[in-house]
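Only a single protein chain was left out; the remaining protein chains are all shown in position.
Here is chain A:
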Amino acid sequence: MSRPLIPYQPLSRTGRVLWCMALALFSALLMLFWSPAHADDSEALKPESPYFAVNSHEPGTDRLPLKSTTVDVKIAGVIADVTVTQHYRNEGQRPIEARYVFPGSTQAAVYAMKVTLGDRVLTARIKEKEAARIEYQAAKREGKTSALLEQRRPNVFEMNVANILPGDDVAVELRYTELLRPTDAQYGFVFPTVVGPRYNSPAAAAGNGGAIGGAYLKQGVASNASFALRVSLDTPLVVKEIASPSHELVIDGLGSTHVAVSLKPTEKPANNRDFILNYRLAGDRIESGLVLYRGEGEGDENFFLAMVEPPKAVASRQINPRDYIFVVDISGSMHGYPLDTAKVLLRNLIGSLRPSDTFNVMLFSGSSRMLAPASVPATRANIDQAIRTIHEMGGGGSTEIVPALKRVAALPKAEEVSRSVIFVTDGYVSVEAEVFRLIRQNLNQFNVFSFGIGTSVNRHLIEGMARAGQGEAFIVTKPEQAAAQAERLRRIIEAPVLTQVKASFEGLDTYDVEPLQLPDVLGGRPVVVMGKWRGAWAGRFVIEGRAADGPYRQVLTAQQDGKGPSALRQLWARQRIAALSDQEALEGGNTQKAQITELGLTYSLLTQYTSFIAVDQRVRNPDPSQTQKVDQPSPLPEGVSDQAIGAEVPSTPEPGAIAALLVVLGVVVAGVWPSRRRRKE
């Protein structure tokens, strides 16, 4: 006997609960597969002005004014060694702790700090960041004068000095070294003098440990501190031109191999903008060379630095054959305006290719397909065909970027061809680490340029791809920006001067070479290789590649054996730390912390995980609990207004939310309650 059927009524209570449960399950499944990169305005940043720090509780009483800054720059070849000395004086009545934020060069390897208090000299030691902080806090509590130097960002440093007694003169000496990389045969040295106020989002603040920047002087108020800067320039070739777009200079020795530069005394303050020094050597050449440093002690490491000038950019007819692979995301998320913008972009890019160039287009979503089995010449017919294909495509499907990237990497390529891969995507994927790894592994096959299209693209992926691929990222949020961005990319990649670049060493045992893979040289930039070597120097350094007019090979032989500057140690370590930091930024978290810390401690370098600490063992402040904190104000950068730090213009704000809510509730109760009482009665 068959059982009776229960009539199914979806709108009965049973049906309704099943409907709810099904929807809950559906929602849960959707959330599981929902890409975390999906635009979500919960991550939108709260609109907020940069903050304004108060100088002190008692202005005019607790002050630690900066009295002077002296910058001494010694440039030998392509290495700058910079010593910055700053003098402060506690002009207040009480012991104070001072916090001062100051900038550095983006490439600076800070390797020493010394604090002088009267006749007492405290030489700082490098320590792991947390350990240094603990030691500093302990010394501060015990009433010992101490100084802590930390890196807030790669080019922003913060120093705290505790227990500075009234009348104390404090001199802080910082030393850093930096490699000067020329562009178009022009060398540049930059000394930033002030940290501009930076907007620090809540998310970024959580990531970098708090706000950046300290107190600021008002707009137009100059710092009372004096500022002096001297540059001593020693080069193997005659210095032909030297100029500063930022400051007026006094130059001595132009036209020789030794030039001295100092600031011309003027009424205008000199310490509210970057100091920039540009110079050219005779013959408009980049100074190629191989510099060696041999460790002084038994078992010490030896370092080398090689800089090779690439061939000059040549007329376009002589340029290496160029190949462009356009990889276009046509997944569902690109449907509509992003894809329309991508089409405009591609029309502009492909339309500007020369007949000698070759190109191919890959369209990918869940799967990928190529315009042609192999790259085709950029003839008018092929370009028209490509544009027609792109025009016909529509968005839909998933975003399988990794298989697409693997397919691009597997495309055959002639050795002399310079290949650029241009990704066009919104980046709504969650496989960033794998994409970055793949690009790095294939760096000698192609350069990667990435276009992020959309109003809320996954910038982590777009920018990370370009960085891993030694290219550049472009973000296009509006269709009208597409043509300009396409033109910008065209200018960057139109003149590859050296491809298939390889560095090798003949007769020498080298190791820990940076960078691991050399990218194509796109014009005006030298090839720079750093590393370590063992044994006696008896070999040669060879750079090979393909230039427009055939194979390129340059051989460098060291002029001296191990007499180079010891700064090579720090420069190599700084380069390695930068690479590890990039890797960490790509992977997220603190994955490279151990290695970076070890490098910082070994080579005595300030990093995001190591700090300099100097402690005077004598207790100088018997009552440290009374110590006041003072933010030493910096001048605002020239041209930056008070608006950047929150203008003190009156406004008419609404009352506080809680007070207002209580008032409204009071009014509501007073309005509703009598009628309810009357109704009950």
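Just so it is clear, a contact is a pair of C-beta atoms (placed from the backbone, for glycine too) under 8 Å apart; a residue touches a chain by one contact, two chains touch by 3 or more; residues count from 1.
As a working rule, contacts and distances are computed from a predicted model.
Among the names given as "NADH:ubiquinone oxidoreductase subunit M", "Osmoprotectant transport system permease protein", "Exosortase Q" or "Putative amino acid ABC transporter substrate-binding protein", UniProt records the absent chain under the name "Exosortase Q". From the set A:Asp119, A:Glu267, A:Glu415 or A:Glu654, the residue in touch with the chain omitted from the display is A:Glu654, counting the whole complex. When the full complex is taken into account, the listed residue touching the unshown chain is A:Val668, out of A:Ala260, A:Ala538 or A:Val668.
On the side of chain A, the interface with the absent chain consists of residues 3-4, 6, 11-14, 16-17, 19-21, 23-24, 26-28, 30-31, 34, 38-42, 44-47, 202, 649-657, 659-661, 663-665, 667-668, 670-672, 675-676, using the contact rule stated above.
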